[in-house]
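A single protein chain has been omitted; all remaining protein chains appear in their positions.
Now for chain A:
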Amino acid sequence: MSPTSPEASAKKQITVPVMADLAARNESPEILFWVGCAGAFDDRYKRVTRAFVRILDHVGVKYAVLGLEESCTGDPAKRAGNEFLFQMQAMQNITTMNGYGIKKIVTACPHCFNTIKNEYPALGGDYEVIHHSTYLQQLINEGKVGVTGGESFKGRRITFHDSCYLGRANNIYEAPREVLAALDADLVEMKRSRANGLCCGAGGAQMWKEPEPGKKDINIERTEEALATLSGAAAALQNLGGVETETDAPSQHSLQGSIIAVSCPFCMTMMSDGVKNKEQENAVQVFDLAELVASAEGINA
């Protein structure tokens, strides 16, 4: 994606506000941006974090991050059965956030979102938590982001891969689709979507381990479905209930320039790896919603 649009020649540096500094000045943010470990450390997802911060900065909302005070929510520990480690992490984060009087949190990670929203209240952490797809949808609906002035996605083929922890776990299916619809792109749905969406294969702490012996990796199964959907050959997919998703059916569309949209750092890794495995990385790109919005808005630099 070209990062700049013609008129956006001037650029400014963003100094990301840190919660400790705000507290020292006796200020409180309207919203806390929970970055998450992938958003802070994973090179690919750091680009999503930066895109989202550009949007926050652009709309002028008073936000802050915890910076070095943020720690893993404990999601992977909890899914893997290590309840003790999870609760240690959770209590530590809750102590930090309650100390700052945090009320409202936005995060670009569905796993952090689910954990803080659903599992922190039992441990004393009650916050209004929203996922960035919902937040972006609100910004677009309120007209604060026009998704104009930057790169045009008109006519580009985009398919959205549902994250399990956004979709089935929390019933958020429409917000990411409405964000994509605002791009005026050519949205195509995979056969397994929304509540029937197929996992990318990384949830439940799978991200940190090798898969068990099987016939195929889950991300390959899902990438094949995404590619077949983008190329228009998906109608010929014979058996979505097995491991024979690959199709020889002729493509109706060139894959060139088409996009797999994701809203989760782990889905991002799994789908990107899948596209590379299928040797389509020069044709198909995997982007997070925040990257697409920042790009369309022309605020990347």
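FYI, a residue touches a chain if its C-beta (ideal position, glycine included) is under 8 Å from a C-beta of that chain, and two chains touch if they have at least 3 such contacts; residues count from 1.
Rule of thumb we're sticking to: contacts and distances are computed from a predicted model.
S.K.: Unshown chain, UniProt name, "Monovalent cation/H+ antiporter subunit D", "4Fe-4S dicluster domain-containing protein", "Sugar ABC transporter permease" or "Polyamine aminopropyltransferase"?
M.R.: This omitted chain is identified in its UniProt record as "4Fe-4S dicluster domain-containing protein".
S.K.: So one chain is hidden, and I want to know which residue out of A:Ser193, A:Thr223, A:Gln280 or A:Asn300 touches that hidden chain in the complete assembly.
M.R.: A:Asn300
S.K.: From the list A:Ala23, A:Ala169 or A:Leu187, pick the residue that touches the absent chain.
M.R.: Counting the whole complex, the residue in contact with the absent chain is A:Ala169.
S.K.: Which residue among A:Val145, A:Ala182, A:Ile260 or A:Val284 touches the omitted chain?
M.R.: A:Val145
S.K.: So one chain is hidden, and I want to know which residue out of A:Pro29, A:Pro176 or A:Gly201 touches that hidden chain in the complete assembly.
M.R.: A:Gly201
S.K.: Which parts of chain A are in contact with the chain that was left out?
M.R.: 4-5, 8-16, 18, 35, 37, 39-42, 46, 49-50, 53-54, 57-60, 65, 67-68, 70-72, 74, 76-85, 87-89, 91-92, 95, 114, 117-119, 122-123, 141-146, 149, 164-165, 168-171, 195-196, 198-199, 201-218, 221-222, 241-243, 297-301
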